[in-house]
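Pasting a structure here, questions to come.
Apart from one protein chain that is not included, each protein chain of the complex appears where it belongs.
Just so it is clear, A, B and C label the chains in written order, and each chain counts residues from 1 on its own.
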């Protein structure tokens, strides 16, 4: 019997093996928080499968055994009820629920414990229609779209919103919490493995909701340290490799700086672009290539409906090449 | 005053002014079915868009409008009104009454619902439908959305008022107008569940009324309850919405439970197993339903104590629900189960609903809910309970009571094809959505990206939705092709309860003589243990009937007109609001000063009709 | 029909007919709904009462003497409506109308004072849109005020409509139910003066 119980979730996982992307699925947890939640999911699922099996068994027995057969016209005995049975099916569910409720309450409190420790990293995540801002108060760093974290380190996250409610979800690392205007929510997570984890907004926040994706990039703590230092210290003169990039910087300073910051300077109406050259995706979801970057800058609303970035159809091809060169050169790691 | 007005009125006028609970019931059914088709159509459009990744069948904005209107339409304008239709028609018959307690208000409730529903749907033509989800979370719905939300607010406010009136009406009817001998503990379960659902309406809808009022004042008159910049708080809306919203889902499911209790007992040819436990469980579900609303808000940041309390309270609902499930199973145990279409729906319900119910308990696991919340897992859960529970209940009830309501039986063969296709399509659509959610697909997304392992299951889901659509069309066809099968017997299923004691078609006064009830399942008792037919509790005499009135239509119309004045009040339309309100309050005034004592149907006529 | 019947006064004319019973019960149920309705408003107010932003707060605005007078007036109007029902049960129809009129007049005075109060607050800088506190305050107290206004209109209609008819089995439930409504308005006010005004001043 015991053996059977353990088998059930296993069967389920086998069923699901190969389903979903590793860095996206909640069924393939990559960190302690997601793992704890997955354990609860398995526990609850096990209990639910027991319930389903019992109900289905009685059900099938009843409808087969007591079906009306041709010519049968007997009047069944009009039973009123049965006290003992009633007690049984009241008490057993209560016991089953206790098995779920107790660990759940414990986990609920564990997941709510957000305390800074010596080597924990704090990140303030501010959600905007339809992009993400990550501030590292301990490092004086602001990043956009890509959330860099050190592996094996407790990451304490503060969630805020600048306009409507959003929700911060990185299924492979941790369940979600909402970014609510006027309220600060907290959560924590940890990533043991280096990698890129897909994150997304899960609260309907307007037209661009479905594309409000971001990435969590876990790197080893040393790399992270370098990243954070460079993010904080790079100032305006990013090493410009080509003169084209210098031209590009001019275009950028004319058009874009009011909304986008690079190296500490510029507005914050759009994502910080200090490390844009290291993005894997543009605007959270577009493959990183010149064409997509150009298209997005010219017609952001066509690429990402609802996007609040201003469109720049007037930028010439030449300017665009320079601009992209410049954006490409914005790197902080090596 | 007591004139027998036998004037022949035009058919349309007759329906517009009727206060007969049976006609009002039928109007609810027709309007509800229309909105069901509309909401289903909207669902099909969404499923087409989600069939393939990055599809461009619908713009994101339109998708958001569709999902909002689909949810709102299905809950407020389809499921609830259809249930109201069945309650209206059946409950007075089940308790041996000639009408509901307030026939005039009954009619008013219907027209308010209808005009509210029309208003909501007109938004499609005037600047776009609401787009913030059926839950209309602020500040998206208060500061970041267009006029669609105004239609949502006012449409729901008006139809909600109708629902509240209906709820009070059922309560008073059930408490005060039961036939002699029909004690509370002899009432059929459908009546009981109507009673509890009406209580939930009575206490849940006011919270929605206030929520909508605040949202309206905020949007139209600049109030700042939710505006963070002026010290407002956006979580207030969520509480108000869910204090209403969670009981609402039990308002939907309890009547369906009632329907299944009737069907299962009838077609097992057995008395309901554990009647008093069933009643008690219904009451308990109703009560607990009010104490768990915050399980929709686990991720909003209330804190771990609050989350834990609401999680455990939510799980507790499994117990009374389980009691009901097992009582149904044991009603069938030892019975003689007939597989009529109506009963097929009940039999399809049990496994489907249990699957949806247990995922509800999984969702209630607060720490795990952080993974489930706002994903397709939730979508799968609630369609399993709503379609596997409420919608199957509605169709089961339709097949069961059709001969009573319309005087003919629906075709069984077509009915069974419909059932199997619908059930199969339903599981196909929604089973895979559990996995979609866990694999990282949020709900309310206008599309998804390829290469994330979500493609195949979305395609499967859409195919299932098409099957449901085709099945529904078969049902509609069935309605028309079956019309010729006139049902002459008033008791086609060997029924157990009072509604089957009446000849078919149902006379407008229901019972020539109020029946005397001697046991649960009054008719069954008389048929198999008593004297074969119902005893009468009163001598044959004139029957008092209420007069019809057009005022309900006018009152509702006034509010409908006033709504436009509010919505466009910035454009100088305030006078429209005033005109509308004058119409409404004016006709209420007329109603209150005009005494109307109805008329009597003389004995002779009853003798003719009741032969 | 029954026109010749002599109708003698039953002990509870408001519940003598099925219609009367239905109305009586239905109205109580409605009051149950109203309870949740006002609870929602009270909750919202309590949630937001600290959010005065730059506008004035409760302790700067509220004046106990005015609220005390308003409370006494409303309480007294509840009593006059009780007298009205006692008159009704005695078969004293004139008394019923007279006491109902007194109730309406007291109610109107109350409403007048409330309007005066609101005007005063607006002058002191608390508009409907000034702050979340302002919005929720006006909504809660204003909804109560709207109930008072509706009650006044309702009872006035009854008085005018039935000024000559004498007490009948039709209008007895109507008067009775209107009085129930009036008491309920008073019940809500008890919480308003305690929770909004007294707690607003007391901390």
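Note that in this section a contact is a pair of C-beta atoms (placed from the backbone, for glycine too) under 8 Å apart; a residue touches a chain by one contact, two chains touch by 3 or more.
The rule we apply is simple: contacts and distances are computed from a predicted model.
Peer 1: Determine which name in "ABC-type transporter, integral membrane subunit", "Na+/H+ antiporter subunit E", "NADH-quinone oxidoreductase subunit N" or "Cytochrome C oxidase subunit IV family protein" the UniProt entry assigns to the undisplayed chain of the complex.
Peer 2: So the chain that does not appear here would be "Cytochrome C oxidase subunit IV family protein", according to UniProt.
Peer 1: Which of the displayed chains are touched by the chain that has been omitted?
Peer 2: By the stated touch criterion, the chain not on view contacts A, B, C.
Peer 1: Taking the entire complex into account, which one of B:227, B:300 or B:553 touches the absent chain?
Peer 2: B:300
Peer 1: Who touches the missing chain here, A:105, A:180 or A:308?
Peer 2: Considering all chains, including the one not shown, the answer is A:180.
Peer 1: Tell me which stretches of chain A touch the chain missing from the display.
Peer 2: Residues 112, 180, 183, 185 of chain A touch the chain that is not shown.
Peer 1: Over the whole complex, note the residues of chain C touching the chain we left out.
Peer 2: Touch set of chain C with respect to the missing chain: 1-3, 5-11, 13, 15-19, 25, 28-29, 31-33, 35-36, 38-40, 42-44, 46-47, 64, 67-68, 71-72, 75, 78-79, 82, 86, 89-91, 93, 165-170, 172, 180, 183-184, 186-187, 190-191, 193-195, 198-199, 201-203.
Peer 1: Need a quick check: the contact residues on chain B for the chain that isn't drawn.
Peer 2: Those residues of chain B that touch the unshown chain are 1, 98, 175, 199, 202-203, 207, 233, 235-236, 239-240, 243, 287, 290-291, 294, 300-306, 514, 541, 544, 595, 597.
One rule holds in what follows: only the chains that are shown with their structure count from here on.
Peer 1: So which one's got more C-beta contacts, A-B or B-C?
Peer 2: Greater number of contacting C-beta pairs: A-B.
Peer 1: Using mean CA coordinates as chain centres, what's the chain A-chain C distance in Å?
Peer 2: From the centre of chain A to the centre of chain C is 52 Å.
Peer 1: Taking each chain's centre as the mean position of its Cα atoms, how many Å separate chain A from chain B?
Peer 2: 36
Peer 1: Measure off the straight-line distance from the CA centroid of chain B to the CA centroid of chain C, and report it in whole Å.
Peer 2: 33
Peer 1: Among the residues of chain A, pick out those that touch two or more other chains and give their numbers.
Peer 2: Not one residue in chain A touches at least two other chains.
Peer 1: Mind pulling the residue numbers of chain B that touch at least two other chains?
Peer 2: In chain B, the residues touching two or more other chains are 232-233.
Peer 1: Hey, which residues of chain A end up touching chain B in the complex?
Peer 2: Within the complex, chain A contacts chain B at residues 16, 19-21, 24-27, 34, 36-38, 40-41, 44-45, 47-48, 51-52, 55-56, 58-59, 62-63, 66-68, 72, 74-82, 85-86, 89-90, 93-94, 97, 100-101, 104-105, 107-112, 129, 159, 163-165, 167, 169, 171, 174-178, 180-186, 198, 200-210, 285, 305-306.
Peer 1: Report the residues of chain B in contact with chain C in the complex, numbered from low to high.
Peer 2: Per the stated touch rule, the residues are 1-2, 101-102, 164, 168-169, 171-172, 175-177, 202-207, 209-211, 213-214, 217-218, 221-225, 227, 230-233, 236, 239-240, 243, 589, 592-593, 595, 597.
Peer 1: Can you check the complex and tell me which residues of chain C touch chain B?
Peer 2: On the chain C side, the touching residues are 1, 18, 21-22, 25-26, 29-30, 32-34, 36-37, 40-41, 43-44, 47-48, 51-53, 128-136, 139, 157, 161, 170.
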